[in-house]
Structure formats: C-alpha cells, structure tokens
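Only one protein chain is missing; all other protein chains are in place.
In this document, chain identifiers A and B correspond to the written order of the chains, with residue numbering beginning at 1 in each.
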Amino acid sequence: MSKHHDELDEKAPPKGGFSRRGFFRGVGVTSGALGSAILGEQEADAAQAAGAKIGPGAVPVSLNINGKVHNINVEPRVTLLDACRNHLDITGAKRVCDRGTCGACTMIANGKVIYSCTVLAVDAQGKQIQTIEGIAAAARPHPLSTAFVNNDGQQCGYCTPGFVMAAKGLLDKNPSPTYDQVKAGLGGNLCRCGTYVGVRKAVLEAAKAMKGAKNA
Amino acid sequence: MQAFEYANPTSLKEALGMLSSQWGEADILAGGTDLLSLMKEYIHTPKRVINIKGIKELGGITKTAAGLRIGATATLDELTESAAVRTEYPSLHQAAMGVSSPQIRNMGTVGGDLCQRPRCWYFRQGYGILGQEKGKSLVPDGENRYHAIFPKSQAYFVNASSLAPALIALGAKVKIAGPNGNRELRVEELFVVPSSNAARELALAPNEILTEIVVPSARGVKNATYEVRQKEALDWPLVTASVAIRMKGSSVASAKVVLGHVGPTPVVATAAEQMLTGKSLTQDVATEAGKSALDGAQPLNGNAYKVQLARVAVKRALLEAAKARG
Partner (left out) sequence: MPNYSWPPMSTRKAIGQRLSRHDGLEKSTGKAKYNSDLNKPGMLQSALLTSPYAHARVRSIDTSAAEKAPGVTAVRVIATPGTELQWQSQEIAIVAASTEQAARDAVRLIKVDYEVLPHVVKEEDISKVGNRAKPAGEQLTGDPDKAFKEADVVNEGHYGIPVLTHCCLEPHGQVVQWNGDQVNYWPSTQNVSGIGGDLAKNIELPATAIKVHQDHIGGGFGSKFGSDRWGVEGARLSKASGGRPVKTFLDRATELNIAGNRPSAYARIKMGAKKDGTIIAWESTSWATGGMGGGALPPIPYVITNIPNRRLNHSAVATNGGPLRAWRAPNHPQASFLTCAAVEDLAAKLGMDPIEVFVKNIEYAPEARRESYVHQFKKAAELAEWSKRWHRRGDSGSGPVKRGLGVGICSWGGAGHASTCNARINPDGSVDIELGSQDLGTGTRTIIAQVAAETLGLPVNAIKVKLGDNSLPPSNGSGGSTTVGGVSSSTRIATVNALDQLFEKVAASLSTTADKLEAVGGKIQVKGDPAKSLTWAAACRKLGTQSIAAQGQNNPRNPLGLNTQGVAGVQIADVSVDVETGVVKMNRMVAVQDCGLVVNPKLAEGQVTGACIMSICGALMEERVMDGQTGRVLNPDMEFYKLAGAADIGEIIVHMDIREELDKRGVIGLGEPPTVGGVAAIANAVANAIGVRVPIIPLTPDRVLRALEERRSA
C-alpha cells in the first residue's frame, strides 16, 4: 500500500542500533540482494540451527511440503505462501487479503491450520506442511473435495482450496463435528461469491463419508 | 516488507543479546499474525527479526497449586485446549475463543496477544500510534466508531488484546526478561499511554522480552468474559468485559471488572467493583454495575454506542459468571 513517500527516505538508512557490518558479522552472509544464493545448504542449516543470523539477502530455505523436501533460495522476508506460489509453482493456496484475515491461503503445518500468508518461509522450515495439492492420493480426490462439488460449495473457486484446508483441519481434530462446530471451524475463512451454504453441507457430508471409510 | 536479517535463537540469553536498545531496530517474531501485517504495511521496518518460538523455555502451559503458568509463545489454541483453563478460568477460555479464526488461534501466541499493536486505522495507515497529522489527532473529528470511549490525553486508540481484560481481572502477572535481569509486572501495568507518536503503548523496553504469564489460582473465583462482536466469524470485538468475583455466601466479597477495547489500555472499572461488593449477583445488580463501570466515559462523536455496549457486556459477563461454579 502506498504510504507517504516523502517520509520514506528518513526511514531507509539505519539510525544507530546496528551497523550494517553488524548485520553480517558472524554469519558470512553477504548482502547479495537478489537471487544470489550465498550459503551452501549445510552451512545454512548449521547457521540456522545454531540460532545465528541470516539474511537480509536470499538464503537457502528447505521446506517439507506434502512430504517432499524443496530447497529454494529466498530472502527471509518471503512468506510461506509466496515461496510456494512464486518459487515452487504450488499455487492451490491463494493470496487474497495477504494479511491473515480471509483464509484463502490456508495450509496445514504440523497438523494445525495456518494462514500461510502470515508465516515466513524461513520460519516454516522443519515443519510438515500440507497444501491442497497434498491432501489426497493422486488417484482419488479427498472426500472433502468431492463433497464440495456434490454440494456446490464453490463458485469462482478462489476461496475454495482455503476452505477445503480449513475443513480438513477441522475434521482432523474433530471427525464428527456438529453443524455449529462446522460453522465455528470455518470462522477464519471468507468467500465473496456466497457459497457457505454448500460449504457447510459439504463438510458434514465429508465427515460422514470419511467415517464410513474408516469403519469399512 | 522491508528486507531484514532473521535470527532464530534457541536460548533466551541469545535472543536478548540480539535485541536493540532502540525501538524500530529489531522486532520479536512469535505467531507473526500482527507483526507480518505491520511489516507489509511498512509500519514496522525492523532491520532484524528475532524468532523466539525456538526458545523452549518460553512455551507451554502448566498448572500448579499456585495457579497457571503460560509461556509467552503458548498459542491461543493451546490455551483453549487446556482442561485447566476451561474449568478454572472460563473467562480466559471465552476470551481466547473470541478470536474466532482457528488459524489465528493456532498461530497467535498469548504473549503476542498482549504485545500486539492497536488496530486503529489511522495508526495502520501510517499516522503513528496517536493517529496524528501535523501534531493533531485525526481521531476526534474523524472516523472513530471503533475508538476509545475512555481516551487518555491524546490517545484515542483501543488496546487490541483479547486476553488482557481476563488476565487483569484474574490478577495475572507477566514476567519480563531484559539485559539487566528479570522483572515482573501486573498485567495492567504492562499497558501504558504513549505520550508521543514515537512512544510505545507497552511498558516494555525495546530490549526486553515478555517471557511468561502467571495467573493465580482462580479456585472459588467466578469468572467470565463477554465480548460484543458483530460477526461470529473472525472479527474484532467492539467491547469486552471480563469479571472475576469472589463470593462470600450469596454475596460478592470482592469483584474485578475490566473492560477491553474501550481505551488505550484495558480499563479497570473500580466504581463497579466497589458497587458490587456485598451485593448478590442479580439482574438488577448486574445492570447497575454495568452503569457504574461506564461512569466517566467520554465517548467521541461517533462511538457513544460503545458506552451502551460496554454496559451490556459488564452485565452479561456478571450474569454469566454468576452461573459458573467457583
């Protein structure tokens, strides 16, 4: 968003506090701004493990997404969502509000639903990240995906992957939710086309289908 | 977002060593639900971001005989899932559930809830914590429907914490670590009124870290939180009231009544607390307490309705608490 650009110059140079040299001391990271991978992967792992400082330039980041490890070079300011969308071509999660409000970017990290627009990619390392692309085996769609179709819980579909992930997070935690629990479980997601009626039905239908599958 | 150096310390000592003695240089990252938005808006442009989630001692929730210890990086989800919180501190459970997005509850931390910055839209548009242009606050003559009805000097924003009113009512303290050792504050002392756009609204130094929250035992204390929100889906409360009542027989021995989202700090409603003492928690008494709690409110031209909402919130919190065992 545009701010008062006349004020920006004052903010730009560091005023006391750290010297720029201080930034890079002890880590061996240079300030290469764009796409210049600096550290070897092992070095980076070691540095991060030791709690040392990395960046602000691009650094190696290792993400475990849908069971597969991806190694990329991104700046620490890159979010998990943008790392997926812009660097890994994993685009099911959408960037809509980009401020942790609308839920279109919902992913599951270590079993918990999160807003991936509001997590730094560097901070997502070491976690098991699940995206819409990874919730079902290739051959058969996840029962939630099917239920969203059966119940027409989507129109333009841009919010849909986020809703499916939020619903999955809910059902993972509570396989037999009541109607009210479904509504509450979707409290972090927004749709503009107005598909909530179908979405609510879909989650209940999927819960039933998944339990049936388990019992079978 | 401005580029920054990222640090992932594993010990508190290490983290403290990475902080700066000046605001704006370094930011502490926990859940990130507020910080990342602030950075995307260039409201915060830290040179260094210090992730404290890797510091084990800052996490976890433990129940002891003395009460409850909540690590600063314990998530709101951990708080709502805690059986101890559900049974002994319903007000805290209700307050956390008021954050009605599961994603935010999974990410957001208790420490972060207390340390988050106000949602005042003038602040978020870059007019500083006091929302000023040319030295004058934009709030009184502007769009102030969500602003303070208990403004303090030039501060019209409202404290955004969901948990603070409950924690204050329950008599909780925060532990703070700094370069010169540790200190403790009562939760209400954590919040201060900034005197200028350059000042902060927390009684923390830039090189301190809030490490844990300690809530005394609430056995025998009836407590409840009531939020007025327009939406059931994720939405900021318009007002919150949290109460903690010690009974003696059928009458109130002592009461704590705290309002949220009504002023730059949570507001302890002393008059209502005094008025309640010795009374039984009837509908009429609760209504009366609501009125007392709002004595001295100074609404702006667009937010007088919040006075009414806060009265109702106090009344409903009291009646909810009355139903609770304790």
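Criterion: a contact is a pair of C-beta atoms (placed from the backbone, for glycine too) under 8 Å apart; a residue touches a chain by one contact, two chains touch by 3 or more.
Because the structure is predicted, anything quoted here is derived from the model rather than measured.
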TODO: Among A:A52, A:L80, A:V164 or A:M210, choose the residue that contacts the chain missing from this document, as touch is defined above.
DONE: A:V164
TODO: Quickly run down the residues of chain B that touch the omitted chain.
DONE: 1-3, 42, 100, 119, 121-122, 125, 127, 133, 138, 141-143, 145-146, 228-236, 238, 302-303, 305, 308-309, 312
TODO: Determine and list the chain A residues touching the chain excluded from the picture.
DONE: 1-6, 8-9, 33-35, 75, 77-78, 82, 85-86, 89, 91-99, 101-102, 104, 131-133, 136, 141-142, 144-146, 148-150, 152-161, 164, 182-184, 186-187, 189-200
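Going forward, only the chains that are shown with their structure count from here on.
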Open item on the list: Show me the residue ranges of chain A that touch chain B in the complex, using the header's touch definition.
Closed with: 1, 3-4, 7-8, 11, 14-18, 23, 33, 48, 50-57, 59, 75-77, 79, 98-101, 103, 106, 112-115, 117-120, 122-123, 166, 169-170, 183-190
Task: Complex contact set, residues of chain B against chain A - done: 1-11, 14, 18, 20-22, 24-26, 29, 32-33, 36-37, 39-42, 45, 47-49, 51, 53-54, 77, 100-104, 106-107, 125-126, 232-234
